[in-house]
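A single protein chain has been removed from this complex, and every other one stays in its place.
Chain IDs A, B, C and D follow the sequence of writing; residue 1 opens each chain.
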Amino acid sequence: ADTIKVGILHSLSGTMAISETSLKDVALMTIDEINAKGGVLGKKLEPVVVDPASNWPLFAEKARGLIAQDKVSVVFGCWTSVSRKSVLPVFKELNSLLFYPVQYEGEELEKNVFYTGAAPNQQAIPAVEYLMSKEGGSAKRFVLLGTDYVYPRTTNKILRAFLKSKGVKESDIDEVYTPFGHSDYQTIVANIKKFAAGGKTAVISTINGDSNVPFYKELGNAGLKATDVPVVAFSVGEEELRGVDTKPLLGHLAAWNYFESVKNPVNSDFIKKWKAYAAAKKLPNANTVVTNDPMEATYVGIHMWAQAVEKAKSTDTDKVIAAMGGQTFKAPSGFTLTMDATNHHLHKPVFIGEIRPDGQFNVVWKTPGPVRANPWSPFIPGNEGKQKL
Amino acid sequence: MLQVEKINQYYGAAHTLRGVSMELEKGKCMALLGRNGVGKTTLLKCLMGVLPVSAGSVKLEGRDITRLPPHQRARAGIAYVPQGREIFARLTVEENLLMGLATHSGKKASTIKGEVYELFPVLKEMLHRRGGDLSGGQQQQLAIARALLAEPKLIILDEPTEGIQPSIIKDIGNVIRLLRQRGDMAILLCEQYFDFAHELADQFIVLSRGEVVASGQQASMNDPEVKRHLAV
Amino acid sequence: MSSMNDGRIALQGLDTTHGAILYLEEISVVFDGFRALNKLSLDISVGELRCIIGPNGAGKTTMMDVITGKTRPTSGTAFFGQTMDLSRMSEHEIAHAGIGRKFQRPTVFEQHTVFENLELAMKMDKRVRPTLFARLSSEQRGKIDEILKLIRLNGSEQRLAGLLSHGQKQWLEIGMLLMQEPQLILLDEPVAGMSDAETARTAELLNELRGKHSIMVVEHDMGFVAEIAQQGVVTVLHEGSVLAQGRMDEVQADDRVIEVYLGR
Amino acid sequence: MKKLLLLACLLFAGVARAAIDPAVLAPLAGDDPDARVAAIANIGALATDDATRLLTALQNGDVYATPEGKLYIVADDKATDAATGATGPLPEGLDGVMINNRLRGAIEEALSALKMFSPERSQRLAAAIELQKSATLSQAPLIEKALGKETDAEVRDLLRLVAATANLQSPDAAKRRGAVEALAGSSNASLRPTLQAMVSGDADPSVRIAATQTLQALDSRLARTEFIGNVFYGISLASVLLLAALGLAITFGLMGIINMAHGELLMIGAYTTYLCQLAFRRWAPDALDWYLAAALPAAFVVTAAVGIALERTVIRWLYGRPLETLLATWGISLILMQAVRTIFGAQNVEVANPSWMSGGVTVLGSLVLAYNRIVIIVFALLVVAGVWLILNKTRLGLFVRAVMQNRRMAGCVGVSSAKIDMMTFGLGSGIAGLGGVALSQLGNVGPDLGQGYIVDSFMVVVLGGVGQLAGTVIAALGLGEANKFLEPVAGAVLAKIAILIFIIIFIQKRPQGLFAMKGRSAE
């Protein structure tokens, strides 16, 4: 063929469309960008977009379709961990490649997957360390608040172990879960307030999806300010804040490996391209589009893959996997990211940002440089020595 | 007042009404007779517009109403007491009666005339009971009262005496007689109770298998020829 | 859950040693403060044909509701034979014990054919498994044909019952009742909406059934009542209890009955 | 220590100076966090109007620094030199002075100390409330002084509690006991750890006894507050459920349409609110706070129009086939969702509470009743009353009920059932639109908004008894309260499961819902 097909597997409808739609658009933009520069191996990339509709078995079906029917060389996709778990067997069976761009809970390493989002030590742990620091408010008590599914549960398990290792007592940790789509946070916010009466408290939120808006609105209503009880979120970025009135949220935090507000030439360029793309393609609300971490991770992932294909001079899965190890890319985060050959995760910088009234983040803390991922958290017993494929 | 010309009706492939024609004048009462299942109810439904006719025409006071939907026929002055009562089960008796006034407007639409209570005292007692809770005969009385309240030009009664106690049947007979005497209303009475029909009707038609097989003035109702069509 | 005798063939052991098949004693039914039945007592002997008349709203249908288990009495007792307490049995148990009923408004299975209506009503083991494996014997088929003729719906047996006219449905329901072969038959206005000729036929039919079943008939058609009551007892209900009782001619002459029911 | 310094300065500071010493300001532009916090304390200690202005500006993110470290307060494209007070055009290379939570906390503290002597009562009140959280012994003299000057009774009561809070740390046992006793009427939960420590560890036995009593009083007051809080949360959740379900109570309860697109009608109401907000932002920014007044009628009209269009094109063919409506309205729901996704994007859009609806009123010392919740409760009551009046007190309502019970007969008495159907569905849809306006004030506004409410709405309507408005209200209230009393005990997930099981069991007892239709008419 005179093109190289690449699959894009993001939900465009259903509950996850809220987050995944823009990843599809960024992927298309990146592919355009690569094609404009002549493509890969002299061939144009041809995106194949499908809609798995937030339905996990459909993810598996669509993955199989992309690989077996459309014969794509690589797939960029998935957001939730369960969707990733559902397509994994397919990628293994058909020996194909998946690039997964979202922060996740770790406890996984697959030869056929490259993880361009953060592992827990690249997001959760630094964030909690910051909260415990003097600068972060010297939190002594913690509310671990999440949506009831595997990513929050796992992350909180790791954090609990971590906090314990830092001498935090069990009674100073409160773990609370809500069902998906939970929309009434009155009781929970009241309880946080009560808990916070016992000493300097921080909330670590792994609330995902639609529940964030009602949660933050309730926080605002209850008058819980960031100076009293800061909330740090791991699944709330610029895109999610587009749907919230951020004025009452001033100072609440998020931890990511990229913020739109970081200032460097690569990022300015990235943002400019994205805005231009949104305007050109007449995306809905094109004038207010924002970038965020998973979008950056998608962008980086596609570029790295293209580089690896060039290096391998082939789209053959095994050759590309071999060539991926050690690939570097100058990312919008301002750092040069490296793909770890041994664990297929990126070395990434960590930023902690406070919400600004305009829905962007003020970076208040960052790591000096990229951090290697520990997909197998050392805080979980039995994980020692498991950091390699 | 009412002119029906050669109407035909089909239930799917079954030809239920075959060229039925009839004419009824103001102040007159016509009895519609026939055995079970010959198409009496079907004819009345066609007149009310509940069922469409496939051919023929229906005129009220010279106006062609063949294609009008039921609610417009009601506004044109037809009131209907259907077989099986069809009262509004979950409305109170009072509300059911108010529904009889649906074609009126203004103050008239909200005043239930006391006459109906005189005729059917039980309704007054049960004003706030739900229609569906009434006994069968009470429901039938309610259905008649509802139709009378509309003050129609033409009233269609499908077996109005069904399930009603003898004394009230007599009262209903008196009312029909009174209405007839008043002379501003035409009455189409479908009735199995022959004596009752005989007493009240000015004229009659007999249906058999969807066809008019006999018709005439009250006097000829007792002819053996007519009776033959009613026997089994 | 007294499911032990669900759907079984009618209990053979209906105890009618005292000559009566149905006893109602001091039955009261109260709806939101309104007394539809007021300490009603009544009994029916084996093989009797009893006519019940009374003004609209007297409580006739409500009484049948009590007998068939549709309405639970507020107080009082209802016995079928000497031993079966109807107030403790559910509708299907009562039906199965041998009480069949025709409703005031014809109720048939409108989506089933005439034939199927009769087949469903037929006396047989009505539990799940026997029903699943049931096949019509030629005898049963003959029985259905016989009833079809009787109710003059032969030729219409494959029509959907919902498409029948009002009077035809009345007949079908009577046919279903006969298929059930109940010991006690309750008829709520069986000739309402029937032509005079049909009424006469119904009267004939009832006179044939007389003696084979115990029958209770509610009607407002005095001619019909006179026809079937013959010399038997006619009961007049009024405001939920018995107003008068006696032979038809006695009752018709009763002033109170004329006052509240027959009219002058 | 720093605080002490600050307070001392405040107490003894003379007349305010005209400007701020650049040396005090300098660390603010730097990046030594401790120095910056100290700088804020020092500025606060100046207790001048300039200091207040600078701190407020800092809090609002209006302070910028030049590369050389000179600070400017920027407002309306004008820069005011923080050191001199001179105003001029924006200098080159200004960069915002970054503040984080720690700094923000320091600023708040400094400002609240300043505000204690403000001529504005509301400022003093706010300061007193703020100080309740953090009063320390070192602040005691200052508080006493403020107390002495205070003229307002409410602020004085509060300040007494603040003083007592501060005195809890006093080395003097008598003072401690006095403080503990004074706090017997407080509802401040953050006193608990201190009191608890005193109960077990205070050197003086009489203080221990007093502390025990105060702690008990506090705990019982907190328990009562919590109870009342739960009641309120329950009512508030109920009002949300009710608003979500009310439209459905009409389209489903009354008309029998299994309206799977009901959620999308809510969503359309919410998006209409969003558009109204946009329109106000664009054309009437001064009246932005009142955009809801326009959103309510707009949402009603828009959703009613959508509803009527649906009724005319699809639903009217389905009367008498209620189960089929499920299929058709499911299709409608897919289309509406995707349409909104295509027009507005898959992401949520922002709908902000008007300022008069943000925040809340504090009752019983610590219970915050959010204004938006209160407004929505009242709104729900109004909508219910309106619907009730329409259905039960107007001729239209009578016709609606009659048509829904017996469409054919209604036609025969002269009611145009087609018209009534259309109006009823339009009314139900319009009410859903109003519900959407309310929901937009509490949660997301996104294409999936409706999906989150559809199941709950059906449960509420069915639990109450189909076609029973009063049932719907009671069911919503019951579910709301049950949820809010279970949640603190069982957690949100198990509470939700328990509620569902409760519904299943409840229906066993009342197979026709809460307000079952009784008697023959029910058949």
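Here, a contact is a pair of C-beta atoms (placed from the backbone, for glycine too) under 8 Å apart; a residue touches a chain by one contact, two chains touch by 3 or more.
Rule of thumb we're sticking to: contacts and distances are computed from a predicted model.
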| item | value |
| --- | --- |
| Options "Urea ABC transporter permease subunit UrtC", "Monosaccharide-transporting ATPase", "Phenylglyoxylate:acceptor oxidoreductase" or "nitrogenase": UniProt name of the undisplayed chain | "Urea ABC transporter permease subunit UrtC" |
| Where the missing chain makes contact, among the chains that are shown | A, C, D |
| Option from C:Ser90, C:Asn207 or C:Gln230 whose C-beta touches the chain left out | C:Ser90 |
| Touch criterion as defined above, residue of D:Ala75, D:Ala197 or D:Leu327 at the omitted chain | D:Leu327 |
| Absent-chain contact - pick from A:Asp148, A:Asp172, A:Asp228 or A:Asp316 | A:Asp148 |
| Touching residues (missing chain, whole complex) on chain D | 258, 260, 314, 317-318, 321, 323-328, 330-335, 337-339, 342, 451, 455, 458-459, 462-463, 466, 493, 496-497, 500-501, 503-504, 507-509, 511-513, 523 |
| Residues of chain A in contact with the chain not shown | 12-13, 49-53, 55-58, 60-62, 64-65, 68-69, 80-82, 85-86, 88-90, 93, 107-109, 148-150, 153-154, 157, 179-180, 380, 382 |
| Hidden partner interface residues of chain C, rising order | 1, 3, 6-7, 68, 70, 90-93, 95-96, 100-101, 107-113, 116, 119-121, 126-128, 131-134, 160, 176, 180 |
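FYI, only the chains that are shown with their structure count from here on.
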| item | value |
| --- | --- |
| Distance-to-centre winner among chains (Cα means, whole assembly as reference) | D |
| Mean-CA-position distance for chain D and chain B (Å) | 62 |
| Length of the line joining the C-alpha centres of chain A and chain D, rounded to whole Å | 29 |
| Chain A, residues touching no fewer than two other chains | none |
| Junction residues of chain C - those touching two or more other chains | 31 |
| Contacting residues of chain B [partner chain C, same complex] | 11, 34-38, 41, 83-84, 122, 129, 133-138, 140-141, 159, 162-171, 192-194, 230-232 |
| Chain A-touching residues of chain D, taken from the complex the two chains share | 33, 61, 98, 100-102, 104-105, 108, 133, 189-190, 192-193, 226, 229-230, 233, 236-237, 240, 337-338, 341-353, 358-360, 366, 368, 370-373, 441-448, 451-452, 483-484, 487-488, 491-493, 496 |
| Sites on chain C touched by chain B in the complex | 31, 34, 54-58, 60-62, 104-105, 163-168, 170-171, 189, 192-198, 201, 220-222, 260-264 |
